[in-house]
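All protein chains but one are shown at their positions in the complex.
For clarity, chains are labelled A and B in written order, and residue numbers in each chain start from 1.
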Amino acid sequence: MTAAIALLARDVSLAWREGGAIGVALGFYLMVIAIAPFGLGPDLNLLSRTAPGLLWVALLLAALLSADRIFHNDYEDGTLDVLATGPLPLPIVAASKSLAHWITTCVPLALLAPVLGLLLNLSIETIPLLVLAMLAGTPAVSFIAGIGASLTLGLRRSGLLLALLVLPLYVPVLIFGVSTVSAAITGPGSPWPPLMMLCAISLASMILAPLAAAAALRLNLR
Amino acid sequence: MTLSITSLANPTRFLSFAGKVIPWLAALVVILLGAGLYLSFFVAPPDYQQGETVRIMFIHVPAAWLGMFGYMVIALSALGTLIWRHPLADVSAKAAAPIGATFTFLALVTGSLWGKPMWGTYWVWDARLTSMLVLFLLYLGLIALWQAIEEPGRAGRAAAILALVGAINIPIIKFSVDWWNTLHQPASVFRSGGPSIDPALLTPLFVMAAAFTVLFVLLHLMAMRAEILRRRVHALQQSRVAHAALAEA
Partner (left out) sequence: MDSPFTVALEATEIACERGGRLLFEDLSFALRPGEALLVQGPNGAGKTSLMRQVGGLLPLAAGQFSTTGAAHDVPIPELCHYIGHLNAIKTTLSVAENLAFWADYLGNGDVDAALAAFGLGPLAGISAGLLSAGQKRKLALSRLFTSPRPIWLLDEPSVSLDKASVERLGEIIGNHRKAGGIAIVSTHVNLGAEFTHTLDLVAQTRAPEGRAA
């Protein structure tokens, strides 16, 4: 147990110390939302209707940007070899690292979203629901990104390849994530069913994704 | 010759098996495809509402079926690679991917062409087309992963993991797309996908489906054969390099 906590604590503190990576992800998020209106036009009505979708898509892209970091550093400096010979089963190692990504990248992005929502005239009442939906759905984002990160370890252009592999798998998260918010704005229906689905998908990802990620890590440890 | 999955595990036996079977399959494809196209375009009656354009369905629906079939082949091959360590499993998966992707693409294109006369747009985000599109993206991911990893054994195992992850996700994606669709209620497109198909349309459909299936198997065997030969050439080149290095040392 202490091993798992030690690993999580180390990964979180490494991410904070390196600071830059999280800053870049937040900056990218801001950038995409900021330039979107230049493409869509300044019509506030249109923007407020597309805001949930835009905020979600941009969050996915920003999270993916930093996803290849999940295993890459440890793979490069040989730490992964030692982690694999430790007391933790490899799926737990993979889960811990995905969780660290969630804490250090997805949560800050989700907390930034309401601020960026203002740029898109997102209606204020939906902000708590938006943040809740993002916090509920982003564990799936991090854990599925972990699969992509472990599959693309050490490859050239791994960042782009990772995104290509993983984006189709995000379709359910995106659908339910946006529906939670737009159900509250435009109806029909209540936001709770999609929110429940989001939680279910996240929970399932947290359990199953590390198994796939660990299999891919074993492959790359050879 | 005893034919079983295990007896075909030997690449040489597989090559000789494939060599014998391929000409017969090719002939079968020509016959079935000919019959199917004839039935589709000359025998089947035009639809009450859609007129002649319904004939695209005879290509679109079987292509969609084969697209999904292809992914099933890949998923089964993935299990073969990861669990049973069957030596030709990753060859099978690698060979099936472009074929399945092409059938899926064909389904998307014919679906798009079918839609144009009906609603004036080339694309509509209805549940079936959208699911087909996501399936196509999953295929692209698999192909990209194969291209990216050089060593075939490692590429095969990595792709197998991705294929299984995709296979598990497909029902979830399908469910979420259907749900999303009912939420936004666009024009429901392909009513002919349901049980309301006129029996007169079923025969050409199944003949075309059979033709496409045999075509898939034919192309699959040909592609597997090509991949095995490619790997042999590569191995020969590698051993030549190794011998030269030993001679220098």
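Throughout what follows, contacts are C-beta pairs under 8 Å (C-beta built on N, C-alpha and C of every residue); 3 or more make two chains touch, one makes a residue touch a chain.
Owing to the predicted nature of the structure, the values given are computational and were not obtained by experimental measurement.
Set against the missing chain, the residues A:Ala3, A:Val32 or A:Leu119 yield one that touches it, A:Ala3.
For chain B, the list of residues touching the undisplayed chain reads 151-153, 235, 238, 242, 249.
For chain A, the residues touching the chain absent from view are 2-3, 6-7, 10, 14, 17-18, 73, 76-79, 81-88, 221-222.
We adopt the following convention: only the chains that are shown with their structure count from here on.
Averaged Cα coordinates give chain A a centre that lies 31 Å from the centre of chain B. Residues of chain B that touch chain A in their complex: 82, 134, 137-138, 140-141, 144-145, 148-149, 154, 157-158, 161-162, 164-166, 168-169, 172-173, 175-177, 179-180, 183. Taken together, the chain A residues at the contact with chain B in this complex read 147, 151-152, 155-157, 161, 164-169, 171-172, 175-176, 179, 188-189, 197, 201, 208-209, 212, 215-216, 219-220, 222.
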